[in-house]
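What follows is chain A.
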Amino acid sequence: MSEVLLQATGVTAGYGLVPAIQGIDLTLRAGEVVTLLGPNGAGKTTTLLALTGLLPISSGSVQALGIPVKAGRATKLSRAGTILVPDDRGVFPDLTVSEHFRLVDSRRRRERMARVLDAFPALAKLTGRRAGLLSGGEQQMLAIAKSLLAGPRILMVDEMSLGLAPIIVQEMLPGIAALAREEGFAVLLVEQHVAIALSVSDRALVLSQGRPVLEDSAAALLADPSRVETAYFGAVSA
Partner candidate 1 sequence: MSTYLQFAVFGLSLGVLYAALANGLIMVYRATGIINFAMGAMAMWGGYVYAFLRKESVLYLPVGQVYFPDDPGFWLSLILALASSVLVSALVYFLAFRPVRQAPVLAQVVVSIAVMLTLQALALIRFGGDTVRVDRFLAADADAWKIGGVTIEPQTVWFTVIVVVLSALLWAYLRFTRQGMATRAAASNERAAILMGYSPSRLAAIAMILAGLIATVAVLLTAPTTGLNPVSYTLYVVPALAVMLVAKMSSIGVATGFGIALGAFQSILAYLVTQSWWPEWAASGVDQVVPLMIVMIALLAFGNKLPARGSLQTMRLPDVDIPRIRPVSATVVFVVAAALLALSQDEWRFGLTTSLIMTVLALSYVIVTGYLGQISLVQVAFAGTSGFVLSKFGQDVGIPFPIVVVVCALTAVVVGLVVALPALRIRGAQLAIVTLTAALAIERFVFNNYSLTPAEGNNIGAPQLFGLDFGIRQGPDVSRLAFSWMVLVVVAVMVLVFVRVASGDLGRAFLAVRANERAAASAGIDVRMTKMTGFALSAFFAGVAGCLIGYSHGQLSASSFTVFVGLQILAVAYLGGITSWGGAVVAGMLAPLGLVHTVIDHFWTTGNTYALVAGLLLILTAILNPSGIAGATKHQIAFVRAHRGRRQPGAVAETAAEIDANANRERTTSV
Partner candidate 2 sequence: MKRVKTAAVGVVVVLGVTALAACSPAEDDKATVKGSNVATGDPITVGAMTPSEGAGAFVENEYGLLAGVWYVNNELGGINGHKLEVDLCKGNGSPETAVACANGFVGEKYPVVIDGYDFSFGGARPILVEAGIPFVGAIAGDPTNEKAEYGQGFYWTGPLATTAAGMANVWEQNEVESVHLALSDTPQTHAYIDSTFKPMAEALGVEADVQYVDPTKANWDAVAAAELKTEPDQAGSISLPEDGCTGLFDALRKQGWTDQIFVGSCTKYVEELDPKASANTVTIPRTWLHQAKEHAPAEVVEQLEDFQTAMEAVGHGDSLEARAIYAFNSVVTLAQILNDQKVEDLTSASVVAAIEATKDFPSFLGPKVTCDGQQWPATPTACSNESIYFEVQEDGSYKPGIDSGYAPIPDVVVEALTS
């Protein structure tokens, strides 16, 4: 078994007194790709925010890369290698593509730069363009590229396929998964496109109304899609 990079136990978090997620257990190991599924409002983004220290946890615990995760530690966690690509893509409209890369604070940035630009040739031609002027797909590429540039140890991507043509997603996701296995970092995907996500993942966790309702290997879930469907509507699987 490879190294555990993130361990979440019984995590409950929310906004004010209303919990948005309850009782989330999650383990991420090196080289693993895990998908978080669920309908709108299930608490997927909330889970990501809680795991990265952007949202306070009201009960339960999370350890990421040996650091106990608490609200206010997001900067520290980012620097340690917990990289989140948020649903708004996390790009800066006024900065150029190359300025985004420059912002990545990592010792191995220069070595990795060539590899990353290889993986995203479209970006290599846009280095002088402001991020605000890029298309949705180009922005998403930029978001992923700069995350990879940072040499993540845990990469979390929130709704990468949002606003992107499926074919682009089909090209990018396998690449990320392959990189993860090669370099030994963990990936946590939050996705609406069940099939595409499961096809690159090792495991999946389904959330419904803030609670985990189904967890299994991706292969098993791909074999029987009806299980995921039922889980979406709240039934607890056997």
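How these were chosen: all candidates are chains of the complex that A comes from, given by their letters.
Here, contacts are C-beta pairs under 8 Å (C-beta built on N, C-alpha and C of every residue); 3 or more make two chains touch, one makes a residue touch a chain; residues count from 1.
What you see is a predicted model, and the numbers here were worked out from it, not measured in a lab.
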item	value
Complex partner of chain A (touching, any copy) among 1 or 2	1
Contact footprint of candidate 1 on chain A as seen in their complex	15-18, 20, 40-46, 52, 54, 74-75, 78-79, 83-88, 90-95, 99, 102-105, 146, 150
